[in-house]
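What you see is the complex with one protein chain gone and the rest in place.
Chains: A and B, in written order; residue numbering restarts at 1 for each.
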Amino acid sequence: MENREKVLEVRGLGIDFGGLTAVNDLDLDIYQGEIYGLIGPNGAGKTTVFNMLTKVYQPSRGTIRLCGQDMAKLNPVTANIAGVARTFQNIRLFNKLTVLDNVKTGMHNSISYGKLAAVLRLPSYYKAEKEADEKAMELLTILGLDQYADTEAGNLPYGAQRRLEIARALATNPKLLLLDEPAAGMNPQETEELMAMIRKVRDYFKISVLLIEHDMKLVMGICERITVLNFGQLLAQGLPAEIQSNKEVIKAYIGE
Amino acid sequence: MKLLKSLLNQRTRSRTVTFALVIAAYIGVTVFKASGNMTRMVSSLLVPVCCYIVAAIGLNLNVGFSGELNLGQAGFMSVGGFTAAIVNGLTLSMIPNDIIRLILCIIAGAIMAGFVGWLISIPVLKLEGDYLAIVTLAFGQIIMSLLNNLYVGVDKAGVHFAFMTNTLSLQEGGKMIVSGPMGVTGNTMISSFTAGFVLILVSLFIVFNLMYSKEGRAIQACRDNKIAAETVGIRVSSTKTLAFVLSSALGGAAGALYMMNYSSVAATKFDFNTSILILVYVVLGGLGNMTGTVIATTVLVMLPEMLRFLSSYRMLVYAIVLIVMMIITNNEKVLSATESFRRKMKKKGA
Partner (left out) sequence: MAFLSYLIGGLGLGSVYAIIALGYSMVYGIAKMLNFAHGDVIMVGAFMAYFAISKYHLPVLVGVVLAVVVCTILGVVIERLAYKPLRHASSLSVLITAIGVSYFLQNSAMLLWGTDTKIFPTVLSGSLTVGSLSVPYLTLITILTCIVIMIVLTLFINRTKTGRAMRACSEDKGAAALMGINVNRIISITFAIGSGLAAIASILLVATYPSVYPTLGSMPGIKAFTAAVFGGIGSIPGAFLGGLVLGVVENLSRAYISTQLSDAIVFMVLIVVLLIKPTGLLGKKVNVKV
């Protein structure tokens, strides 16, 4: 493991909301190509960690390094440009845009023509749009959404919406993909397919994945390592088998 | 590849329809006008209709695409209009060609309104929802108040400005361009229906091309979900500013054309009611729907004139039409019927 490049290095991460400590003293290392699980009971602070990693929230303490780069001064936009992309627990698509355009918004910073070129329809516009269309269609095909390309995102079935969020995040060319409960609301068969899809995406785009999930079958099935949070504190960290047999973890989930 | 092609077609379709509609309307009106059957009332409305269409296209960019309610579009029209009047007064002797001067006036009006729009967007875009709306209303009122107290004159020594009281003592041969509450006076009229038509085409061209580009997608993304837009690398504030500035610049261009259609216009012409009227055109035409905006504006500007036979009841009927239209278009039964109709048409088309 350690001979792989470290994509994410988190040290002593913590955040307070008006005196209430939501997350405290979190350490986390994610390596190139790793699929990593972040689990814990409801209210443990998992999504808060995501919000700090994407700089939607500014952490109160600790450091986040992405491929060695300190993320302290970044905001959500520059954090994405630096290489962090995410999906949301409560789906946040651009509902009135088509599925294809949703993916293309993810390419905002890689499409290079300027405003004038767009208004005057210069050749650079057509070239870049064509490339974007092709890349977006490719992503949609990988995520099994190509037949919906022309549909308004808000009209998609639930499972497809979750996959579209993944496609949109991938369009930003991330190094690290954060998935917030990707299997929520999916049936066992869909979850199976999603697991295969996450692996495929990881291999194809050569990225690392950090995911929050309550579906233990999924977590234990695809995550190489797992971190367990409870009440904002780090409870356990290790391989799936270690986590499954950890007494503290079982206690936190089932209660005493 | 086939799919890609059909997508492109669909995207360009609404644009083609809109352009075709505007051009057909222009030809139709020109022929009708030449036949001598057009009443004076209607022909006097031709340029204002074009102005309101351009202002509404701009406002729709802001309300429909960017999702920010703007209750002060008339304020930008007045900035554009007054700027145009000053430029017109200044260049009257230098540039004898009316068309060149008109173009210059419209560009100046658009730039000035865009600049004011940019200044205003700094505080406005920090706010959200109804708070944002009221601040645009407030700016509209402030602009009107300030212009109501502005005095501008021109003489051999150049342009002179005064505020609150007319302290200008112009040299002989000098001329007042803006006289406080009376507004612009003694303006040389250089607007024409053709100019209005061209301005509509240019506005549609800019708005359509920008909307079907990465900027347009970003603007709509920020409308649909700000947080998600940020996390895919879109700078929300600069994106919203772009829409706001372009919207005000189009309002300014519209105001410039409007001003050039009259010899005198007071600042109170561009009050809150005018802003609201333009908003009504946009909402009835459909948010983000430029074809709808063009049609709704034309119909609603003409409607009070068409209802002239009702004499004093016409504004009352106009009000009832507004209310009934809103109730009908929001009726669930009507909505589901039009939706299924649209689907059927789509299937037939594909």
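Here is the rule we use: a contact is a pair of C-beta atoms (placed from the backbone, for glycine too) under 8 Å apart; a residue touches a chain by one contact, two chains touch by 3 or more.
Here the structure is a predicted model, which means the values were calculated and not measured.
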{"item": "Among B:L137, B:M176, B:V245 or B:V265, the residue in touch with the chain that has been omitted", "value": "B:L137"}
{"item": "Sole residue of B:L21, B:M38, B:L92 or B:L127 that reaches the chain not shown, by the stated touch rule", "value": "B:L127"}
{"item": "Residues from chain B at the interface with the omitted partner, ascending", "value": "63, 69, 123, 126-128, 130-131, 133-135, 137-139, 141-142, 145-146, 148-149, 164, 227, 272-273, 276, 279-280, 283-284, 287, 312-313, 315-316, 318-320, 322-323, 326-327, 329-332"}
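Here, only the chains that are shown with their structure count from here on.
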{"item": "Interchain centroid distance [CA atoms averaged], chain A/chain B, Å", "value": "42"}
{"item": "Residue numbers on chain A that touch chain B, as the complex places them", "value": "54, 56, 75-77, 79-81, 85-86, 88, 92-97, 100-101, 104-109, 111, 113, 115, 118-121, 125, 129, 132-134, 137, 146, 149-150, 168-169, 171-172"}
{"item": "Complex contact set, residues of chain B against chain A", "value": "3-4, 6-7, 10, 205-206, 209-210, 213-218, 220-221, 223-225, 227-235, 242, 288"}
